[in-house]
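Removed from the display is one protein chain of the complex; every other protein chain stays in position.
Going in written order, the chains are labelled A and B, and every chain counts its residues from 1.
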Amino acid sequence: MGKVMLEVKNLKTKYVTRQREDVFAVDGVSLKIEEGKSLGVAGESGCGKSTLALSLMGYYFPPLHYISGDIIVDGNNISGLKPDDVRKKILGTEIAYIPQAAMNALNPTQKIIRFIEDVIHVHDPKATKKDIYDLAKERFAILGLPEEVLQKHAVELSGGMKQRTVIAISTILSPKVLIADEPSSALDVTSQKMVIKMMRDLMEKGFIKSMIFITHELPLLYNVTDDIMVMYAGQIVERGTAKEMVFDPLHPYTKGLMGSIIVPEEGVRENKLIAIPGTPPNLKHPPKGCRFADRCKYATPTCMAMEVPALEVPSKEGGADREYRCLMSVRKIREVYEDE
Amino acid sequence: MKNTIRQVFHSPKFVIGFIIFAALLLTTIIYPIVVATDPLEMVGNGNFFKPGTYVSVKDAVEGSKYTLNVDVQSASLGSKISAEDKEAMKEWLVKFGGVAEADIDIEDAEGLIGLWEANYSENAEQKGLTSSKKKYYVRLNKNIDGILLNNDVIIAQENSETGELEQSASIGSQEFVNTKDVANRRTFILGTDNFGRDVLTELVHATKTSLRVGLIAGVIATLIGLFLGLISGYVGGVVDDLIMFITNMFTVIPSFVLLILISYSVGQNARGVNLVGIIIGITSWTWTTRSVRSQVISLRNRDHVNLSKLSGHSMMRIVLTDILPYLASYVVMAFILQISSGILAEAQLSMLGLGPSTSNAATLGLMMNWATLYAAPLNGSWWAYFPVVITIALIAFSLNLMNTGLDQVFNPQLRD
Partner (left out) sequence: MSDKRAECLSGKGVTKVFGMGDKKTVAVDHVDFDFREGEIVSIVGESGSGKTTLSKMLLGLISVTEGDVMFQGKPRDISNGQKKKEYWKGIQAIFQDPFSSYNTFNKIDAVLLDCINMRGGKNLPYEEKFAMMREACSFVNLEFKELTNKYPFELSGGQMQRLMIARIFLLKPKILLADEPTSMIDACSRATILDMLLKLRDEINMTIIFITHDIGLAYYVSDSVYIMEHGKFVEHGSAEDVILRPKAAYTQRLINDVPKIYEEWDLSTV
């Protein structure tokens, strides 16, 4: 077992809407990532996955609020830190974050190298321009980005190139954890592939020690991350290796989600897509029992009444334990799915 | 719709603005009903009478009298000797009377006069005083003696036969009249202006007129702006180019210059209140047009407009039902701002003497103009211009506050 890079214990956060209502978007999330591993978070819009990404940084400002739980990065608990300390001590070196529209966050009047200087100066005010330039040049070369980019302005770059540049800038300090929230969703497929390739390179070359990749595109997660976690209504409903999750899902929601995957490959046309009726619960008033119960065709009255704990079962592939949040036993689940 | 209105009235900014504006509006409606005098009636025979109640002297003299055992002297002393005189008295006493400065209290008129009576002497050595200053002190001394005399005032009447004056009554210093017994009284809460008109009545009517000018200007500017903006944005093409060309032309020429030129060329006598409103309206529609047009262009490409076209609806119907409702909130806000800027534009015009003709109605701008012309700020007649300034500020403030409140409700990005 590798060194644990990021451990989250029962994290609860909420955000406040304009009508001053609390939305409990992350409601008891626990996870663990070891060095050299990547974890994918999948879920539909509104399930709380973007809020989770923001919450994991420990960087809270309204409308996002911290309720309880621990975030431990490489042995240091960062959950109690002030936002200013988080910005200075954690972001960049410990945790890096890439939002979906990151490429639009570049100030168009500045050259790319200036952003890199800014990032490095926050942590090392004495670094000279030449040192920074050399570091950036080397890093860009390894990641397959042309050196000229450093001297260009953001507007001169294409969307895919901008996004890759932003990723290179955010990881220039070799953070321990990279949190990427839909980093490739706004791009066309070719640029998306380049972004994915770059993130894999970052992992392989050790520039980032671990990665959390958040997206709603399951085929992408399957190809990028070691493990996949499925999030539903603020909770993790299932976690396992990518292969297990796609081909042997346990939780009925995971099953439905995997049943909606469409890829341009032979035989796909014969698959029947699985549709899940209904809509996810309102997170302003989360239901008491299983959050998926009202959409689940296997639900029993018990599911509605009691809070479902996360169950750990040994993985068939011998990796870390799988985890799922359903009252049915693994054997029961397999039987039920077999019957269909 | 109901929900939106409820939201609007939950915005504190809008509510405060609305209350101020409604109060002003109600005053202009109710006050003329209660006080039916002509606002332009020249009551006062002279310039700038200060605020207060004026009672007829004759009525007071002839009215029934009440003797009150109160000390009338100190009150009269206090009001009859001016502050400058008191300063001069103090100066003299310290320099030549040998009184310590600490013993003199200017506020205590009685005490000061006591000291004065005890120490002043015409013949004292007054080294360093000019002779005119010496004479001034002599006069002051006589004055004070007169006040202290406290004699009755004799009222004499001319005998119609002999032509001699005969004493008909005397008024003792302790005699009072009840103001309620005085038949002829007039209260000018805000005094009178340079023509001797009651400022308050004039102000209320002026506010009403100015609001009318603002309303006319606002309605015209908003209608022109909305109409041109809708056509320009929705039809596009050559029509858009043409309308934008005209709009840009109006935008580059400062509208105030245009306003002055039009007002001037119309001529003093033809400029009524309505005409001034219309003139202001037709010079201030450009910004409404531009912003309505840009909003229509972004709406035109929304899918619901495309679907409405696919449903075979006519252009008129699409504009009225699929585009206009989305603009409504913006148009209301623009309208409120146009009223406010219309009132200000009228005030500016009138200050320059290009406002509505002066003979039949006052406007806020005209009142300011008169106050300036007759040098009210120089002779300390604050009541002739200060209430007007406050009223203009309140109108603009309340309208802008309402606009900001609406903006916060309609534009989610500005909420908190």
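Simple rule for what comes next: contacts are C-beta pairs under 8 Å (C-beta built on N, C-alpha and C of every residue); 3 or more make two chains touch, one makes a residue touch a chain.
Because the structure is predicted, anything quoted here is derived from the model rather than measured.
Asks: Where the complex has a chain not shown, which of B:Q7, B:T27, B:S308 or B:N400 is the residue touching it?
Replies: Among B:Q7, B:T27, B:S308 or B:N400, only B:S308 touches the chain that is not shown.
Asks: Give me the chain A residues in contact with the hidden chain, please.
Replies: Interface residues of chain A facing the absent chain: 44-45, 188-190, 192-194, 196-197, 200, 216-220, 222-223, 246, 256-257, 259-269, 273-277, 279.
Asks: Mind pulling the chain B residues that touch the left-out chain?
Replies: 302-304, 306-312, 314, 321-322, 325-326
FYI, only the chains that are shown with their structure count from here on.
Asks: I'd like the Å distance between the centres of chain A and chain B, where a centre is the mean of that chain's Cα atoms.
Replies: So the centroids are 64 Å from each other.
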